[in-house]
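One structure below.
A single protein chain has been omitted; all remaining protein chains appear in their positions.
Order as written gives the chain letters A and B; numbering starts at 1 within each chain.
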Amino acid sequence: MTGRVTGARVRRGLVVAGVVAAVAFPLVSHDPYWQTVLYMCFLMALLAVGWNVVSGFTGYASLGQGAFLGYGAYATSLLTLRTHAPVWWFVPVGGVVAAVIAALLGLVAMRLRGHAFVIITIALVYISQLVAINWRSVTGGTNGLTLPLPIYGRDWQNTPYYYALLVLLAASVALSAWIRRTKLGAGLIAIREDEDKAVAIGVNAFAYKLVAFVASALFAGMAGGVYAYALTFIDPTGMFDILFSVQLVLAALLGGRGSVWGPVLGGFLIEFIDEGTNRLFGGGQVHIVLFGAIMVAVIVFLPRGIVPSAERLLRRRRERREGRVDQSVDLRVTEREPHRPPVTGRTLLELRDVHKRFAGVHAVDGLSFAVQEGSITALIGPNGSGKTTAFNLVHGMLRPDAGEIVLDGRRVERLPAHRRAHLGLGRTFQITRLFPEMTVLENVVAPLPRFSWRRLAAGAVSGAEAERARELLAFVGMAAFAGKRAGELSFGQQKLVEIAQTLMLDPKLILLDEPSGGVTPAIVERMVDRIRELNAGGKTFLIVEHNLPLVAELCDPVVVMAAGKRIAEDSAAAVQADPVVLDAYLGADWNGERVEA
Amino acid sequence: MFLRVRDLVAGYGFGDILQGVELDIGEGTVTCIVGPNGAGKSTVLRTISGLLRPRRGSIELDGREIAGSSPRAVLEQGVVQVPQSNGVFPGMSVRDNVLLGAYPIRRDRALVARRYAALAEKFPIIAERAGEPAGNLSGGQRRVVECARALILQPRVVLLDEPSVGLDPMALKLVYGAIELMHAAGTTILLVEQNVRIGLSRATHGVVMEGGRVRMSGVAGAILGDPAIGELYLGGRAKAATAGEAPGAGDSDG
Partner (left out) sequence: MTQLIEVLVLGLLLGGIYALAASGLTLVFGVMGIVNVTQGAFLVLGAYLTWLLWRVLGVDPIVLALVTTPIMFGVGWLVYQLVIRHLRDAPKATTVLATFAVGLVIVGGLGMVFSNDFRSVTPAYADRAFHIGALYVPEARLYGCGVAVVLLLGLWQLLTRTWLGRAIRAAAENPDAARLAGIDVVLVAALTFSIGTATTGAGGSLIAVLYPFFPATAYVWISRLLGIVVLGGMSSLRGTFIGALLMGVAEMVVSTYVSTSWTTAVPYLVILVVLLLRPDGLFGRRERRDVAVAR
């Protein structure tokens, strides 16, 4: 623990010293050169901090961050020139304009993933530049816009910009740190690690990404207004410069994306390198080569960036000092007769004539079946019979081409997956999908019961939630692993944690995709025991499983699928004796040999 | 011994998954490795086939050292691995999928054509669906294509990683039928199974692994009947309460 305390103290000390030095500098020195260098540092840092919210936390790399500076600059300049009011009045407006453009753009761009998003942000910069060049009547085209000269005296000529950008930097860091601590931040990181899974546990990924995108643009836009005034001249190539975006991305990568202070450090470093090489080589082409080379080097040799790499090193050291804690899975099972909950006769889930096609393959072809409340229903069938597709249709990862899916009396086939999670649907995956970089406890806390603006602002892990998560981990026998990174667990352990994670939202219906697949018999036994326990407490299950003895032991009724349709539904014993099932599932020449597990 | 493994140590990242594995496999046998998750079963195959470089130890094939060789060099020695599920190239035709097995002998066109024709005769599915993309096949059919791809080289040793995983009983018969064919042709087979009974009932010899070491080996029937295996592997209730999985074992067997 001493390592952590010292680390935090050192950081706090550095931050306080930095802030004091930054605030005091213009009072001590009127040197306009150094003030300019420093406010450019602030600018680069605050843009990198904004980029980090959408690209570091959320994992959506953007090369368009610089464009928001341009929007703010143009908005502020145009308003100033039209109204002849002081520039400062319109700086916040510049921020709002950038944020609104980000929101509109995000509405469409945030539907894209991975490389498509990067491509569209590159396009954004160039389109903005083209519009600024060609819309001469407003933007002045390539002649640009000239703002009224500042009225500050020689000694103070750069000081207002210096403080304005310092305040904006502080505000962006505060916003970024705050987001990191809240549900919003936890959700963004979940999206970065595995977006489909995040949606499956109730995170409204689209809304989260949109908020992050807008937040990243706000201060960049305001900074654009200040920057325009500092330059007193803006033009399309200067304001919508892809190289500028590259520099701020490089700053965030170098300092460390995903961390709060990394981009700040990176911003200062990049600006100093920029200034230094400008003096040495006079900018221009050498400059471009240099920044390209640094970026390649950072991505290849220092992919995590300075701050996270340092933190990792410290954590490794601390762990080595503290030694390994002995951990084991609690595999005890309750030795008592399983009792079934009273059958309510209510239908919890119903599929009516559901169809789904992929590139010519009719994966689900008029599937209908129902799951009664309080049952443990199995869904079995030969490979390629459409079980997994049916699962994904119910859970919302896929949408049916036709047919109805009714969950607890409500049509859900058009609802996104996170809404279905909010309506009481939980699921595990055949190959577990925990967030590998998060701890086990953070994983269990990650699910969100509903979307609301207030929840976004709530702390990421509240006391009550942590307590409940620990209870659930104890329930599946994984209490000893709460602080471990999920990626370090074995497959069987991950399956248990995923069940605990599903339970966090207290779902009515739990879908389990091959719970026993690839898991040791001891863990299977524990899992079966927990499923029984939950079922006794009123939870309904729908299970896809290949292990037939297990199905026979645990499930009733059993729904059998073949070629995308339901071909039988009965008790396990009856299904196994059904000639139709034998024919389709076991093969016509099946000689009665049992495949046991 | 035909395939002799001594003191094999291998792993990913920080940990060693194999901690001194010893194996003796006779020519023409079908040996099945069983054991709980994280025992290192798949890792043994990956190390033999060259996908994973061993940190220590030796692997001798017919007196020749192959430890640390590239997958390609191992292949040239006549050792072929059928990958664990999803081993087909879904966008390529069934024919091309099988033919790719002949990549190392691609220069001898006549030989490749002859062997392909023989395989198409042995596995009707290949002839029937030669032109279709392999992505359209069912799970069992895909495994057959993978086996055929392995056989086109006429290998001396075939390594099979969990051939039964995710398969329904009918597909299982198809796959084990293919294994029978290989065995009948005199090929030495080393396979890994999660499922003890399925694996051992079809093998001549059995190997039980746990915690990166071989715990037991012998004739398949004897292993299947040994009560100790129940305790070791199936985790009787008494033992289950204390038998935690090794923490942080990078589990490649899942």
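Here is the rule we go by: contacts are C-beta pairs under 8 Å (C-beta built on N, C-alpha and C of every residue); 3 or more make two chains touch, one makes a residue touch a chain.
Fair warning: this is a prediction, and the values are worked out from it, not measured in the lab.
Peer 1: Just name the one of A:V53, A:A102, A:L165 or A:L253 that touches the chain not displayed here.
Peer 2: Answering carefully, the residue with contact to the hidden chain is A:L253.
Peer 1: Which of A:H115, A:R279, A:R320 or A:R454 sits in contact with the chain that's absent?
Peer 2: Spelled out, the listed residue whose C-beta touches the missing chain is A:H115.
Peer 1: Please pick, from A:A85, A:V138 or A:V296, the residue that touches the omitted chain in the full complex.
Peer 2: A:V296
Peer 1: For the chain left off this view, which of B:G11, B:G87 or B:G212 is in contact with it?
Peer 2: Final answer for the missing-chain contact: B:G87.
Peer 1: Taking the full complex into account, what residues of chain B touch the chain not shown?
Peer 2: Touch with the absent chain occurs at residues 49, 51, 70-72, 75-76, 80-83, 86-92, 96, 99-101, 103-104, 106, 146, 149.
Peer 1: Where does chain A touch the missing chain, residue by residue?
Peer 2: For chain A, the residues touching the absent chain are 55, 59-61, 63, 108-109, 111-112, 114-120, 122-123, 126-127, 130, 133-134, 242-243, 246, 249-250, 253, 284-293, 295-296, 299-300, 303, 358-359, 363, 388-389, 392, 397-398, 429-431, 433.
Here is the rule we go by: only the chains that are shown with their structure count from here on.
Peer 1: Could you tell me the distance, in whole angstrom, between the mean C-alpha positions of chain A and chain B?
Peer 2: 38
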